[in-house]
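All protein chains but one are shown in place.
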Amino acid sequence: MAIVFEKPKALTDTVLHYCPGCPHGIIHRLVAEAIDELGIEGKTIGVAPVGCAVMAYDYFACDMIEAAHGRAPAVATGIKRCRPDNVVFTYQGDGDLASIGMAETVHAAARNENITVIFVNNAIYGMTGGQMAPTSLPGQVTQTSPYGRDVNHCGWPIKVCEMLSTLEGPEYITRVAVNNVKNVNSAKKAIKKAFQNQIEGKGFSLVEVVSACPTNWGMTPQKALEWVQSDMLPYYPIGVYKDRTAAKEAEGK
Amino acid sequence: MAERVLMKGNEAIAEAAIRAGCRHYFGYPITPQTEIAAYMAKKMPKIGGVFLQAESEIASINMVYGAAATGCRVMTSSSSPGISLKAEGLSYIAGSDVPALVVNVQRGGPGLGGIQPSQSDYFQATKGGGHGDYRMIVLAPASVQEMASLTIKGFNLADKYRMTSMILADGTIGQMMEPISFEDAEIETYEKPWALTGTEGKRAHNIVNSLYLQPDALEKTNFERYERYKLIEENEPMWEEYMMDDAEVCVVAFGIASRVAKNAVVAARAEGIKVGLIRPITLWPFPTKALRAAADKVKQFISVELNMGQMIEDVRLATECKRPVSLCNRTGGMIPSPEQVLESIRQAQKGV
Partner (left out) sequence: MAKVTFRTDLCKGCGLCVSACPKGILAIDAEQINKKGYSPAVMTDQEQCIGCAFCATMCPDCIITVEK
């Protein structure tokens, strides 16, 4: 018998601190699998965010840095501009990337900064205990929208992929989900491509991973994944929003 | 005779940084320091370096943080309101123990303030600015030559102690042109085994981080950092003494204020007043020993500043309030005249 599935080497043995059923663990593993399969652990430098994934620096076996809230794309830019031959990725949540760090996100994309951004969208601030996020759905009940998100009061959720794909700059903008096996496998392909793009010098690649927060949504892990399918994905459709290389190839045909 | 070139203060900083091995500059435009960015934008691409105009001061300091974590010599520059925005990054850089050079060509404040020269960021530079227990090495040039030499010194000290060196200049010296030389510049290099370079499969992963969820661990790193700060306070204070041998009145001034003060000291000496000048070159570490020693000899201190009286608190602390300390100041972008300082010296002499 041969091993067909085991923990990737690019993850350390440190036990993940995430709540039971939190898909952060799945997404960490997908990033680590991409690093393993591309054989780039030795030259990868990761940037951890502020939020639930703050301690990602303990989980990835490559060199890691912890950024201030929302600043990961700026930190990654500093690293990449000093060490263009290294592979640099950020791992950020929705509050980090789409609220406090929106300027850093948009401008790194506009510069087509040659980095890989893993954006985990679970429509809530997890680490601080379940407040409304820039991606919380209309009507979604959170600690700071206890009567449901009122779009007349606090505006509409931000669709990051749709917005970034209007820019000339970025190479690859895609949205995936991790709510079932099929989607996890697609997510893995997208994440690997986002790293491959960087290795090939193609530029800014962002993978939005629609995820879940069973604890702060107040659901069982399985129920939370069902809610991703029934409520999140209709608002945040899976798909490739921009792929410059593919678009060029299609033009050439 | 060393070769001398005529340069603007801001350009001297940029050229000195390049000579110190800095190949990465991240900044955001703000008056009155824009010549630094312009110089870097012109030079860096030609020498294999990187000049990048960031989307904000916040982004630029975080780019500096990332670049510094790779072990590169890296800098940013700004002016007072921009430094307030960089305060977040300065705190993270301090908490992560990575070296960087930050230039503040000060302008009047608070708020948007003005664009004329000022020294009103003394507290921000020497007492914090960002959150948490930390220090920055603060160097205060008083000439274009020092804009250059302290920039190189700043990079050396930043690498040596793994922390931020700040050049605390002002709009006057930034715009001033003087002949300078780079020939005495000593570039020191330090091993950086902590740097993020990729493990290459040859070592455990390096982590650059300022998060410690266990309070005892955070306390330990803060204690260790302050042990390092203690060494700096012992070994690195720099100051200039002028006509202090027989002085009964001591003027204390840094940066552009010290040049005005020096003229006033000369004029007062001509009137027979025994007055001298102590010019702190490092504002942190403050030249406490020099001031403490002076307090045993002189009868009165005058702190000359382009603010509402900030360094005066350190003068009082250093002299343990043994002698009266008066303030001679202008603020908001105004500079005291030599006559104003001379009058302060005369008044102090009367009190002696």
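Letters A and B mark the chains in the order given here, with residues in each chain numbered from 1 onward.
Definition applied: a residue touches a chain if its C-beta (ideal position, glycine included) is under 8 Å from a C-beta of that chain, and two chains touch if they have at least 3 such contacts.
All values reported here derive from a predicted model rather than from experimental measurement.
Of the chains displayed, those contacted by the omitted chain across the entire assembly are A. Shown as candidates are A:11, A:82 or A:177; the residue that touches the absent chain is A:11. Where chain A meets the chain that is not shown, the touching residues are 1-8, 11, 15-16, 18-26, 29, 180-181, 184-185, 214, 220-222, 225.
Here, only the chains that are shown with their structure count from here on.
The residues of chain A lying in touch with chain B in their complex are 12, 41-45, 47, 54-55, 57-58, 60-68, 71, 74-79, 81-83, 86, 103-104, 106-107. Chain B contributes residues 24, 26, 50, 52, 54-56, 58-60, 62-70, 72, 74, 88-89, 92, 96, 196-202, 205-211 to its touches with chain A in the complex.
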